[in-house]
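Note that one protein chain of the assembly has been removed; the remaining protein chains are unaltered in position.
Moving on, here comes chain A:
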Amino acid sequence: MSQSKPLTLHVPEPTGRPGCKTDFTYLQLSDAGKVRRPPIDVLPSETADIASSLIRVLDDEGNAVGPWAEEVDSELLRFGMRTMMKTRIFDARMVIAQRQKKMSFYMTSLGEEAIGTAHSLALVDGDMCFPTYRQQSLLFAREAPMVEMICQLLSNEADPLKGRQLPVMYSVRRLGFFTISGNLATQFVQAVGWAMASAIKGDTKIASAWIGDGATAESDFNTALTFAHVYQAPVILNVVNNQWAISSFQGLAGGESVTFAARGVGSGIAALRVDGNDFLAVHAASKWAAERARNNLGPTLIEWVTYRAGPHSTSDDPGKYRPTDDWSYFPLGDPIARLRKHLTLLGLWSDEEHEATTKELEAEIIAAQKEAESSGTLANGRIPSAASMFEDVYKEMPEHLRQQRQQLGV
């Protein structure tokens, strides 16, 4: 090959742009029940095939099939169903509140509710999650008080973070939910460090790290994998591949013709690729990874394949860069609808109960919102004191901050 034609730069593009239909055949899918379940002490290199297929339990009819189908307590399933519904209804309600200018900003997790919910139910008290801004389902699964969450969103007088943080950047230590940072991927490494600390102290707790498909391009993603592998840290490295990073298709993050799970294998980390809209698959894979970590068998990377059904945030209009009806064609459907079908099949759920639960949750969320608003909103100016702005920069307030506070006259 001596002939040189002019080189061309390859810039990945999604198949679907506004006005046309996405060709989802790029997703490497497997049928439910088809992917094997390795022992938890599997060698990372022996998970290569799993990292390029898709673990699924629920088939199109709602049956749980294959080696990842486990006996799951029916109360856990019902709680999971309710938690996913709660997450979705809460999100919808908060978007309305944002539109009413009660809060400045919000980010929904529409379509991704199964991942945090089912994952959380596979962990135990004391484990620490290092979430992104789209894992609110972890909080709902841990029954975080909604009033407190809404107060954070409103930056009001009862905001546990004293108005310092943008809405949705929660911090709930007592529920194993690490303080959210606006800087992408930073938490992925920190989770590994937390897990290393647990190992250093001979503890039994594990860490759960979260990152989106787009943020895997940040250097901290690679760093986290290296450190997790080198020190065999007890951590679950979760990559939520919702196909989109704001307007950028996952191909632009490096997902074109390769899976994110494969990065794990390449780094010497056992990897699973899982249907993120399949509650049972999420729960089983999470339990597998947690057991592996807790038994000191090392880290696991899990790519959760899902779809960001909603706008990136309340500041985003997806109609400008992708088909408006894209979600309805996504082959893995809606996590709530799929678990509903399964539970109905088992006789654990009914249309009546679904209806009643929806109403009940709506009432609960409206009541929580009302209670939270009684402590003020950003809009009505009932916010934490300006004096508290100077606190917690350091453990003790240094002299220069004391003076600056005085200059402000507070």
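We take it that a contact is a pair of C-beta atoms (placed from the backbone, for glycine too) under 8 Å apart; a residue touches a chain by one contact, two chains touch by 3 or more; residues count from 1.
Convention: contacts and distances are computed from a predicted model.
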The chain missing from this complex carries, among "Gliding motility protein", "Light-independent protochlorophyllide reductase subunit N", "Na+/H+ antiporter subunit E" or "3-methyl-2-oxobutanoate dehydrogenase (2-methylpropanoyl-transferring)", the UniProt name "3-methyl-2-oxobutanoate dehydrogenase (2-methylpropanoyl-transferring)"
For the chain left off this view, which of A:Trp68, A:Phe90, A:Tyr106 or A:Phe178 is in contact with it?
A:Phe178
Of A:Ala114, A:Val168 or A:Met196, which residue touches the hidden chain?
A:Met196
Selected from A:Val65, A:Ala92 or A:Met169 as touching the chain missing from the view
A:Met169
Which of A:Ala363, A:Val393 or A:Val410 contacts the chain that the document leaves out:
A:Val393
At which residues does chain A meet the chain that is not included here?
128, 130, 160-162, 164-165, 169, 171-173, 178-179, 181-183, 186, 189-201, 207, 219-220, 223-224, 226-227, 230, 392-395, 398-400
